[in-house]
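Notes follow once the structure below has been shown.
With one protein chain withheld, the remaining protein chains of the complex are depicted in position.
Read from first to last, the chains carry the letters A and B; within each, the first residue is number 1.
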Amino acid sequence: MSTTLLAPGFADPSHDAQRLFRGVLDAFSHPGRIVELPDAPAGPGTLSPAASAFLLTFADRETPLWLEAGVDRQEVRDFLRFHAGTPLVQAREAATFAVIIGGGGEPFAGFAIGTDTYPDRAATLVIEVPALDGGPITTWRGPGVDGEVQVAIDGLGDGFWPAWTANHALFPCGVDLVFASGSRLIALPRSVAVEA
Amino acid sequence: MYVAVKGGETAIAHSLDLVADKRRGDRDVAELSLDQIDQQLGLAVDRVMTEGSCYDRSLAALAIKQARGDLIEAIFLLRAYRTTLPRFGASEPLDTTRMVAERRISSTFKDVPGGQVLGPTYDYTHRLLDFSLAASGERPEAPTAPADATHALPRVGDILQRDGLLEPPPSNDDGEARDLTRDPLVLPASRPLRLQNLARGDEGFLLALGYSTQRGYGNNHPFVGEIRYGHVPVSFVPEELGFAIEIGEIEVTECDMVNQFAGSHDVPPQFTRGYGLAFGHAERKAMAMALVDRALRADELGEAVTSPAQDEEFVLAHSDNVEGSGFVQHLKLPHYVDFQSELVVVRMLRAEVEKRREQAALAQAAE
Partner (left out) sequence: MPDATIQDTPSQDAAYNYGYLDEQTKRMIRRAILKAVAVPGYQVPFGGREMPLPYGWGTGGIQVTAAIIGREDTLKVIDQGADDTTNAVSIRRFFARVAQVATTTHTKEATIIQTRHRVPETPLTDGQILVFQVPIPEPLRMLEPRETETRTLHALSEYGVMQVSLYESIARHGRIAKTYNYPVMVNGRYIMSPSPIPKFDNPKLDRSPALQLYGAGREKRIYAVPPHTPVNSLDFDDHPFEVETWTESCELCGSTESFLDEMIVDDTGKRLFVCSDTDYCESRR
């Protein structure tokens, strides 16, 4: 453990986790909906409060975590190891969860997409973005969406939505996404088609 | 009128009172203590600990008392308590060669290193009701030789294996033993998962399956290589120490079944293994488990899977008496919505048949 001050985790572990879980569940049940997380922990600084909250809510010893170089910093490692006991992995395919910044390049390549018989064995990726609105407008359709919904996430790489279309085509396999910014998030499960 | 059909809080409260009252029985009869259950109904305690997957004699005794001697109910109580306990980690595997055996027999050799030790067993009793127990069971203590804890007790199986006559223990497919009570059973299962399932499995179910293999439904020609019962030390490696320390002792019954040899042109014939282990003294359970374990290895050993005891999915999905008991008894819950659904359709179908009959009769009359 480093000597730097450790960012605090949950003040009230059982109830904080429950409320955050319901926020995330609301987001997954309503893709495109911006969900403000109640009392999200501030996190270690280089990780947004929403990403910190998501990981503290879902990650533990049983869920290997992959961090992109930009967030793979000592204070982040300490925070996640101490509060969640999460093992950090180098190999993308071993990760249950991952944190990515902006989603440039080939953002989903190498992560577990599940199998035809066990599509649940797929990774969930948390994508840190500058803002959940004000970006290029996209149209989302699928389970959880009443008709269609317009979403304008900012700061994603050029190849991002084509990569998503390829991921969606893998259904029922594929990764699921959470876009995090500040203490807010939007979920994008693999079942949802996005028109960019 | 509807309240009578639909339970209600008060009726449930009264039912809880009544079952507690029944449990206590006649207040003029002395109440059972947990020590009495532990000491005098020890084999019931052993079974509840084994199928409840929790080694704690006093908790098992409490469960038996609360369940009024219904052992499946007691197993359920113990398991539901066990789920809530925090996990500190997993112990090191038991080394049963370090057992201080109270009983140890082999039926494959007349004598074995360490000797045949009959110990406490019903095997040689005449099953005559002992009416002296009805009055008072007090009797002098039996003479015992001092237990020899200094010598390791070699397993008969290991001796056979050294000569190549018995296969080495089957390797663990994925290298680690998952905890069946924490992860869902995924089929086909690894042998460690299978053995966990059988250890928790209902003794009666395993007995019937094991018996069925002896009657030709997947016969393995078994011999009791060895049964041993006694105390073994349990070791644990605390994270902060990094080496194993002994944290206590438990009583177990272990059965190594030596079975029909397998072999081929290239592989010389050798005997195969079936393994059973239970908490406390439970030879019937350990033997039945060993028979079923061997039967379930049919696929691995290239045998045709033709009988229920060899069918992994059938055996593992139905071995658990807490699951089975719950699902069978859930039929007591109200099902009147579904039944009403059926009634509506059956009446409609009957009316349609009736109408067709009438039309046929009319047509006939018109001819």
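The rule is simple: a residue touches a chain if its C-beta (ideal position, glycine included) is under 8 Å from a C-beta of that chain, and two chains touch if they have at least 3 such contacts.
In this text, all values refer to a predicted model and were calculated from it rather than measured experimentally.
> Missing chain touches which shown chains?
Hidden chain contacts in the full assembly come out as A, B.
> Using the touch definition up top, pick the residue from B:V100, B:V117, B:L165 or B:L185 that touches the left-out chain.
B:L185
> Among B:S58, B:S132, B:S341 or B:Q359, exactly one should touch the missing chain; which is it?
Answering carefully, the residue with contact to the hidden chain is B:S341.
> Which one, B:D17, B:D35 or B:D299, makes contact with the chain that was left out?
Touching the chain that is not displayed is residue B:D17.
> Touching residues of chain B against the unshown chain: what are they?
On the side of chain B, residues 1-3, 5-9, 11-13, 16-17, 19-20, 66, 76, 79-80, 82-84, 86, 181-188, 313, 317, 322-323, 325-330, 333-338, 340-345, 349, 352 touch the unshown chain.
> Give me the chain A residues in contact with the hidden chain, please.
13-15, 17-19, 21-22, 24-26, 28-30, 57-60, 62-63, 96, 115-120, 122, 124, 142-147, 171-172, 176, 189-191
Everything that follows uses one rule, which is that only the chains that are shown with their structure count from here on.
> Measure off the straight-line distance from the CA centroid of chain A to the CA centroid of chain B, and report it in whole Å.
Chain centroid spacing, chain A to chain B, equals 43 Å.
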